[in-house]
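Sending over a structure as structure tokens; questions will come in a sec.
The other protein chains are all here in position, but one chain of the complex has been omitted.
And now, chain A:
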Amino acid sequence: MNSTTEQAPALPEARRVPAPAGGKSPGSGPGKRKRNKVPQQSFRSRLRRDKQMLLMMVPGVAFLLLFFYIPILGNVIAFQDYQPYLGIGDSLWVGWQNFVDLFGNPDFIHAFWNTLYLAAWQLVFLFPVPLVLALIVDSLISTRVRRIFQSIAYLPHFLSWVLVIAFFQQMLGGAGFVNNLLRDWGMDPIPFMTNPETFPVMVVVQMIWKDAGWAMIIFLAALASIDASLYEAAAADGAGRWRRMWHITLPGLRPVIVLLLILRIGDILSVGFEQFILQRDAVGAGAAEVLDTFTYYTGVVGGGWSSGAAAGLAKGVVSALLIYGANKLAHRFGEDGIFAKQAR
């Protein structure tokens, strides 16, 4: 790596960034050392030159190895009959047996379909909310109202799931605020929090409560970067508010929408793990069992390490395929997607 090779991609790089918050110009790219310009330094002298920089990477690399890459390799126990007292080295290899058992296990199949079902709910009902909120907030003219609303809407993002569920219980639980009111008015209480049938709705409502305001930020940023003169020109040509939204706003938001969708799809099988762990006792395993809780209860609670790991690995592989597929689709539609963004 010398500076000439670094400078060449620097130009398209700066061009590609849609709206760099820092205002990065091609000239002020990553600083290169002058010494770098001397071509053909030997590996050893570069090593000596970068000694301190490499030293700085040690804590981070150690973390990644210990808590990321080695655990990823630890997934091999999915192909073993793992026994804690034997360890990975001495446990018996069983090939695909764990997966065969898993797909013959009705509980796993149930958790699998339940995950997909809940994921579909989230994708359809959760995704549009921040977008709509952002469009409304963006159309506000008073900056004061805007700021107040944003302050309120971002707050729940910083509360833990435990707190969020506690709030929901106090409001909607069997002995909660709303049901107390209903009883006072002589009506039957509604089991918002414990009805397995309405559980998907509840999950989505909780997610909207916690994160819709926060997810709005990124749409707001994208909206702010749309050239205002486009709107003015369209208005002068007679386009009404809906046509302006259809022909200017939505196309302007398209890259962000696609990117967020891909990220969301990659994460979708996680559906909201803590939410389910916290509410599984209340609504029962029938409604709240998803792949992650299955992994937890089979593996950590039940001691079935290998089948738990197999379930986790199956989920990971499907997620990876989903990311890949979604990205392919995005490229097909002419968007950058996530890989192009990464390879910038």
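The criterion applied here is as follows: a contact is a pair of C-beta atoms (placed from the backbone, for glycine too) under 8 Å apart; a residue touches a chain by one contact, two chains touch by 3 or more; residues count from 1.
What we mean here is this: contacts and distances are computed from a predicted model.
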item	value
From "Carbohydrate ABC transporter permease", "Spermidine/putrescine import ATP-binding protein PotA", "Serine hydrolase" or "ATP synthase subunit b", the hidden chain's UniProt protein name	"Carbohydrate ABC transporter permease"
Residues from chain A at the interface with the omitted partner, ascending	1, 6, 17-22, 24, 28-34, 46-47, 50, 52-54, 56-57, 59-61, 63-64, 66-75, 77, 132-133, 136-137, 139-142, 145, 149, 151-156, 158-163, 165-171, 175-177, 180, 183-184, 209, 212-213, 217-218, 221, 228, 231-232, 235-236, 238, 240-241, 266, 273-274, 277-278, 281, 292, 295-296, 299-300, 305, 308-309, 312-313, 316, 319-320, 323, 338-339, 341-344
